[in-house]
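Of the protein chains in this complex, all but one are displayed in their positions.
Going by the order they are written in, the chains are A, B and C; count residues from 1 in each one.
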Amino acid sequence: MSSEFGKILRVSVFGQSHGPAIGIIMDGLPAGEPIDEAELLGFMDRRKPKGPLSTQRREPDAPQFLSGIQDGKTSGSPLCALLENKDVRSKDYEALKDIPRPSHADYVAYKKWDGQADVRGGGHFSGRLTAALCIAGGIAKQILARKGVFVGAHLLAVAGIADENFGLNPTQELFSQVAEKSFPVINDACGESMQQAIKEAAEDKDSVGGVVECAAIGVPLGLGSPMFEGMENRLAAAIFGIPAVKGIEFGRGFASACQRGSDHNDPLVLDEQGNITMEKNDAGGINGGITNGMPLSFNVAFKPTPSIGKLQKSVNLSTKEETEIIIGGRHDPCVAHRAVPVVEAVAAIVILDCMLEAGLNGHQ
Amino acid sequence: MSSEFGKILRVSVFGQSHGPAIGIIMDGLPAGEPIDEAELLGFMDRRKPKGPLSTQRREPDAPQFLSGIQDGKTSGSPLCALLENKDVRSKDYEALKDIPRPSHADYVAYKKWDGQADVRGGGHFSGRLTAALCIAGGIAKQILARKGVFVGAHLLAVAGIADENFGLNPTQELFSQVAEKSFPVINDACGESMQQAIKEAAEDKDSVGGVVECAAIGVPLGLGSPMFEGMENRLAAAIFGIPAVKGIEFGRGFASACQRGSDHNDPLVLDEQGNITMEKNDAGGINGGITNGMPLSFNVAFKPTPSIGKLQKSVNLSTKEETEIIIGGRHDPCVAHRAVPVVEAVAAIVILDCMLEAGLNGHQ
Amino acid sequence: MSSEFGKILRVSVFGQSHGPAIGIIMDGLPAGEPIDEAELLGFMDRRKPKGPLSTQRREPDAPQFLSGIQDGKTSGSPLCALLENKDVRSKDYEALKDIPRPSHADYVAYKKWDGQADVRGGGHFSGRLTAALCIAGGIAKQILARKGVFVGAHLLAVAGIADENFGLNPTQELFSQVAEKSFPVINDACGESMQQAIKEAAEDKDSVGGVVECAAIGVPLGLGSPMFEGMENRLAAAIFGIPAVKGIEFGRGFASACQRGSDHNDPLVLDEQGNITMEKNDAGGINGGITNGMPLSFNVAFKPTPSIGKLQKSVNLSTKEETEIIIGGRHDPCVAHRAVPVVEAVAAIVILDCMLEAGLNGHQ
Partner (left out) sequence: MSSEFGKILRVSVFGQSHGPAIGIIMDGLPAGEPIDEAELLGFMDRRKPKGPLSTQRREPDAPQFLSGIQDGKTSGSPLCALLENKDVRSKDYEALKDIPRPSHADYVAYKKWDGQADVRGGGHFSGRLTAALCIAGGIAKQILARKGVFVGAHLLAVAGIADENFGLNPTQELFSQVAEKSFPVINDACGESMQQAIKEAAEDKDSVGGVVECAAIGVPLGLGSPMFEGMENRLAAAIFGIPAVKGIEFGRGFASACQRGSDHNDPLVLDEQGNITMEKNDAGGINGGITNGMPLSFNVAFKPTPSIGKLQKSVNLSTKEETEIIIGGRHDPCVAHRAVPVVEAVAAIVILDCMLEAGLNGHQ
């Protein structure tokens, strides 16, 4: 196992859903970077469950910093931050101990760790751990913003209902507008339909999946490399660390498989200032694994939440007999909308790591 | 940059399209594994350009082993294999030196390496380097086969025309049948239509994209980990090292974003021998980053070849003026069908690496 | 920076001497390993300052486990353990803020992190962090013991006064005897002289250095590799992470530079059971980077504690003028005797990591 990633900036995540605390270490942060805690809490708030469309588990989620910060600034040594788990009801999981929930990690964890894994609430596989990722990502976003790099995301689709997409030139303003909404879409009418679909799924004791579109602007040309440390490789490797992700595509992605080259290729042109730019951005800001100065752009597919209240087939691991389960507990009928800041968080960490590697470390 | 990947089995790729040779190092191979060179050549042959639908550059591509093999078996020390570049016509590229080809890496390479990169034929970004990956992957496939693991792939779609897919239980036989075909599809009628579409694109001096479906059977339960070293993370990180890849999805992938949980979840059941299995495989054989014993299954999107013979806009990097180019040279109007064994190769390397990490190192 | 090490078992250390807490993450531990907390506290106790020969800072140092343990056993997910810093007197350091202490990291930290590093008590450079290493090492030692591997160390020399050395075949009993002593030597008379030397240095407001000899028995043949991931490479890379280490040597080490081959070479012979062994162990249990089945054996040189109460030259970083300092605060006149369990801890982590990599993961 390795619950860490990054090359110059290493982020390590620990904790289980129902243990005493979860948290992160960030090793390799530049020194002297101010951390605005209010802004960080605001960012983490975007991930919190809210309203009837989310789990009823409610955690205050104020990070407690154990190291790496001095006088409100990063000190250059590893930063450790904790989130205590307070609203834990493990007894919901007692009944499920021997019966793996379909399409959860229960079964593979049981086999891989000989029944020793802590599976209460998903254990170390839980979406709860994305709260820790948001601490790291929120800090990365603040550092990136001072370098002129902004990362934004929104819910592009839920249950087949689509939002508008970011388009060729997403702006910091658009990112902020979406971030301030309780339901993170560009077009609120689309958002209403999506919420309705989630509500209907919840009423059916079922769940739905979704797609998150993420973009980053101000990313300097030249990050990443050909072959195995390209921006696509590094973003993909990190994004699949978010639970429930089943796909990632950059720029036109899977749709590019249906394009012709004359349609897909992004012509190089001069902008009004005489600088080289591209007429469009089907590449999603990356050529040959390397950022090309256009906005980074990618989509992430989230499967429907595996925890549903419907009757499902499973097998009792003790008795080795087929059985059925209904999953109780407190669950999200959709995780994709809450995953929007998590995708931003992971993208920000990866981009900052690449910038640190490229030596783009100074304040502007 | 890093042109290498892997944890226990490290594969490092070197060479440029028009340099003296390309090659690979494999560090971490188990000792005593026989290498069947004829079988390896047969595998590499699948990647070679053939017929009118491929580049007219023809390389013999017989690997020359410099180290790591003794008496036909791996010796435990790093294996180095070379492929000489023989059929090189660099003058085709002279004219393009100052004019980056749209959606190629020319422009980012020029900027990232201050004009020092060797861009002839795509340099280190060239699809030519996938021949080296096929040496490593071909060796990995032979070792995996002795452990009962088989990797296969086929062209799932080109230009919007779809082949049948592998289905719930792909077999070694099916993999072999596809591998023996000159055009790697399951349904030859679909293949005919695809080839027609490629031919039409070529006649239009244009190119088309495609999708490769890859599966692996016999993969033991328990490979991979939660979070950042899961099977999806590691496969994605490696697969994006293949030029022209713009997306990857596991199991139902992006389609799962439109599913409900009750539809997507894979029920656990007992098979006829009383062993636990799943009724279907929307997860693509992976839960929580860990293989679950079902076939591994994923799709890879390839964009259309960026080299096209049509007139395209670009900018002259010397004069900083807008201009137009027509790309000559010898190119593939589609790379997706030749990428089929490359996807297999990379998947085999990653799976073998995970098996070595898990200690599943012995012969059966 | 990277405050972590290991390949399969990753250990990450965080915290500053005067921050709220220090701690570690262990990622990659096998699941189901019982942790005996009393034994762990006993191990950590060996590192604690005791008596007049050590700093007067006294910390309870009972680790608080936040994750990775369930029902007293490792769960397979990352283990996080904290030690709170309770007995902190940062005002001792106010006066030194602008005046770097000679041969401390103050000056380089000031320059590297633009004055942002937390230098109170040594910050992240402090010997205090070795308490966190002892948590990880204590856990590794327990797991190793169940595999029949035992790690021991003793103070081989202080201020030029030598203890007996472990000899050709150190035993688990000998390791235990030394571990139970308040001053970790084999020969107590030598220990008395050493303590006298430390006391004299303390009375002179000065400090002394020392050498720790470490050995591991039961280490299976075959761990490590040629070249850059050999046992020597990995142990050295980790051991230099302990503050104040200035040298490491394996087997006869620097003395082997004065030997002839006929003297240094370890003849292969059969033992009474007819198994291959070596007549002596000048190699320290390692040939070509790989363990050879003989006891692992190495020495570590510790410089004298840089904090001394004598007047020393320094430069005021604000005024850029030469000045003098006397270091107050609470310090050890020698760190080498307290470093004995720390060397064991780091060695145990590295050996366990190599065993996990070799797939030697099961209980006996």
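One rule holds in what follows: a residue touches a chain if its C-beta (ideal position, glycine included) is under 8 Å from a C-beta of that chain, and two chains touch if they have at least 3 such contacts.
For clarity, every value in this text was computed on a predicted model and none was experimentally measured.
The residue touching the chain not shown here, chosen from C:42, C:60 or C:160, is C:160. When the missing chain is restored to the complex, the residue among B:21, B:41 or B:360 that touches it is B:21.
Taking the complete complex into account, C:102 is the one of C:102, C:115, C:218 or C:359 that touches the chain left out. Although one chain is not displayed, subunit B still touches it through residues 1-4, 10, 12-16, 19-23, 25, 27-28, 31-32, 65-68, 70, 73-80, 82, 109, 112-118, 123-124. Remark: the residues of subunit C touching the chain excluded from display are 1-5, 13, 100, 102-105, 107-109, 111-112, 124-125, 129, 157-160, 201, 204, 206-211, 221-222, 225-230, 232-234, 236-238, 240-241, 243, 245-254, 256-270, 274, 276, 278-279, 282-284, 287-292, 299, 301-308, 310, 312-315, 317, 320-322, 336. Annotation for subunit A: contacts to the undisplayed chain at residues 7-8, 77, 226, 357, 359, 361.
In this text, only the chains that are shown with their structure count from here on.
Subunit A and subunit C have Cα centroids separated by 38 Å.
Averaging Cα coordinates per chain places subunit A and subunit B 27 Å apart. Subunit B and subunit C have centres, each the mean of its CA atoms, that are 46 Å apart.
Multi-chain contact residues, meaning those touching two or more other chains, occur in subunit C at positions 77.
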